[in-house]
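Just one protein chain is left out here, and the rest sit where they should.
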Amino acid sequence: MLSAALALTFLALVFGLLLGYSSIRFRVEGDPVADQIDAILPQTQCGQCGYPGCRPYAEAIASGEADINQCPPGGEQVIQALADLLGREPKPLDPDRGAEKPPMVAFIDESDCIGCTLCIKACPVDAILGAPKQMHTVIADECTGCELCVEPCPVDVISMVPVEEDISHWKWPLPKVANGDAP
Amino acid sequence: MRLWSFHGGIEVPGHKEISTTRPVEPAPLPKRLILPLSQHLGAPAEPLVAEGEEVLKGQMIASPAGFVSAPLHASSSGKVVAIGEHPVPHPSGLSAPCITIETDGEERWVEREQRDFRQLEPAEIRETVRQAGIVGLGGAGFPAFIKLNPGRTIKTLILNGAECEPYITSDDMLMRERPEQILRGLLIIRRAVQARRCIIAVEDNKPEAERSLRQALGSMKEDADDIEIVTIPARYPAGGEKQLIRVVTGQEVPSGGLPVQVGVVCHNVSTAVAVYRAVELGEPLISRYVTITGGAVAEPRNLEVLIGTPVEELLQLCGTDPGAVQEVIMGGPMMGISLASLGVPLVKTGNCLLAVGRGEIEHPEVMPCIRCGNCAEACPMSLLPQQMYWHARAKDFDRLREYDLFDCIECGCCAYVCPSNIPLVHYYRFAKSEIRARQEQKRKADIARERHELREQRLAREKAERAARHARKRPGPSDESKKAAIQAALERARAGKQGAAQDDV
Partner (left out) sequence: MFKKALSSPYIHNPPFSTRGMMFRVILALLPAAAAYAWLFGWGVVVNMLLATGVALLCEAIMLALRGRPLQPAITDGSAILTALLLAFALPPLAPWWLTTIGVAFAIVVAKHLYGGLGFNPFNPAIIGYVVLLVSFPRELTLWLLPAQLAEHTLDPAATLGYVFGATLPSGLTIDALTAATPLDAMKTQLGLGHTTSEIMANHPVFGLVGGKGWIWIDLLLLAGGVWLIYRRVINWHIPVATLGSLFAISSLFFVLDPQHSPSPLFHLFSGAAILGAFFIATDPVTAATSNLGRLWYGAGIGVLIYVIRSWGGFPDGVAFAVLLMNMAAPTIDHYTKPRVYGHDGSGDA
């Protein structure tokens, strides 16, 4: 009896030490979970998730502070990927945060732009070109469609336009099968 | 010569005899030529002409944008009337940038330089082929000059005259009618790639083509001893590049690799003719043989067609009854594109127009997959189409890559034999384009992240600098004055807008 208890204690000790050692020996620098989450997020940097950008949201998820369904631009696809990564159940997008939308880019009606540079300050990815008192332009390729520039514009000349579908971006749709072929 | 075989494949009824009874004639000059800037794999060409400009036949009107790209030439003389979006042959049915030329009927050529290829260095040949806008005419339209630049020793040069898809006979007719040009083209390509031996592969269901090639080869005086004509068993897709290389050499192109890696270069017979015309006659690629066939066509035949000719006109020429057409396919029934409109032009890769009569092709109802394995048995790439189908349906893209989705050549054998008529290839195309789109999305997200981080750093730096300046008590423009400036600008803008609105009234 005593010997069994002793043996068990000994074993527990050995394993405890081993675990302790390996956690020191194999500790990884930084917070890889947050990095991995950040890699999944769409980087629109719109703040709809309630955090000032994708990275802070990633850290909030990693620390357990935020849920995985708060990013409207990422939508279902991102929620699914996060659920896979974190081993959780996917859930529908939190409707309070917004809805999933088709991809958009900002467009500045340059004839009416007064060159106030307020939009440049708002743009999280520096996708707007222009100097004070000159017309501003959006580099459509860099624009993430975050809409943050729309509100600040004092003359309301920034609008969001859907990204045009062209042949090189066209995707084959999932085949529509009329009957009986889905679980 | 020893031949090998490939896994799977199917026997398909050829329907080829219906379009080979009439000799090939040039199609009459159309009033308008519509030339898409992207008729090849790679970056679209960039226009060199402006609207209203007069162009000559064979004049380069768009130049390649980048290495994997091809220039574009006016198929006839006339005036550029439009540069802009026009429907093109594409599964999406969308439009793409095109140059439209109104022909003047005079067929005035640019200056053509006639040369003897023996006097040309391989690099010169490649450049000529590149400048002539030649792309692979049998398949996806890969710029041909790239395949003339192997950068390795080439053991075998294969000319592909298999033409395994049903209904299509344009290569067959070319081999029957212009065997000398094919052989000349072969010699030129051989010189460019410095191949040791040359093989022309013809499927055994084209005896006339083979005979005429052999005759032409027999009457060639020099240079012909390393050229061999082989007949290969007709089995779809024996004309697929990977399958043909396997049949002829017994070797397999490594996954994701190119034929040159196993010392093989493969060109289509029509490409060889285009190469001959470009090098020896100085003519860029502006026309090709096209099969116009199908149940809705009264006089199925082959025509020599200027690139850019509207499909509608070609169908009319062969007596197509518009009311009897169920769908029109550019290419063959196994891999072609069903056209969304008949206003699209014929493009460089368009070897066939198949006007399907009503009821000629059925779209039977789709049933659940019963895992019969027919598809796996038919797949010439030895893939597991059934498993790929289940994972594509489930959008499990990681698993799909494990099942080597990107090795699928979209030949359609699997769907052809599926007893449940599942549109298998459609699922693979869906999955492939979705995977590519996600990669692209990821790339853009990475750029956005980087730009965002740079900006954050910049802001932090600016803040630090401001703080430093503040410490030195150097007042900048006050917030108040800034606000006033904006306010003033705002007033001006409003006034301007109102003025504009009044003008409108």
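The first chain written gets the first letter, and so on, giving A and B; residue counts start at 1 in each chain.
Going forward, contacts are C-beta pairs under 8 Å (C-beta built on N, C-alpha and C of every residue); 3 or more make two chains touch, one makes a residue touch a chain.
Note that the coordinates shown come from a computational prediction; the quantities given were computed from them, not determined experimentally.
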{"item": "Touching residue (missing chain; options A:G75, A:P103 or A:P175)", "value": "A:P175"}
{"item": "Omitted-chain contact residue, chosen from B:V417, B:A431 or B:A445", "value": "B:V417"}
{"item": "Residue of B:E85, B:D321 or B:E402 in touch with the missing chain, whole complex considered", "value": "B:E402"}
{"item": "Residue, one of B:G78, B:G133 or B:P380, that touches the chain absent here", "value": "B:P380"}
{"item": "Which of B:L157, B:I329 or B:A392 contacts the chain that the document leaves out", "value": "B:I329"}
{"item": "Footprint left on chain A by the chain that the document does not show", "value": "172-173, 175, 179-180, 183"}
{"item": "Contact set of chain B toward the excluded chain (per top definition)", "value": "6-7, 12, 91, 93, 166, 242, 246, 252-257, 325-329, 331, 333-342, 356, 361-365, 367-374, 376-377, 380-384, 386-387, 401-404, 407, 410, 412, 415-421, 423, 425-426, 429"}
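Just so we're on the same page, only the chains that are shown with their structure count from here on.
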{"item": "Separation of mean Cα positions, chain B and chain A [Å, integer]", "value": "36"}
{"item": "Chain A-touching residues of chain B, taken from the complex the two chains share", "value": "38, 88, 90-92, 94, 96, 365-368, 393, 422-423, 426-427, 429-430, 432-434, 437, 441, 444-449, 451-452, 454-455, 486, 489-490, 492-494, 496-497"}
{"item": "Of chain A, residues touching chain B in the complex", "value": "38, 41-45, 53-55, 112, 114-116, 118, 124-127, 133, 142, 144, 154-155, 165-167, 169-175, 177-182"}
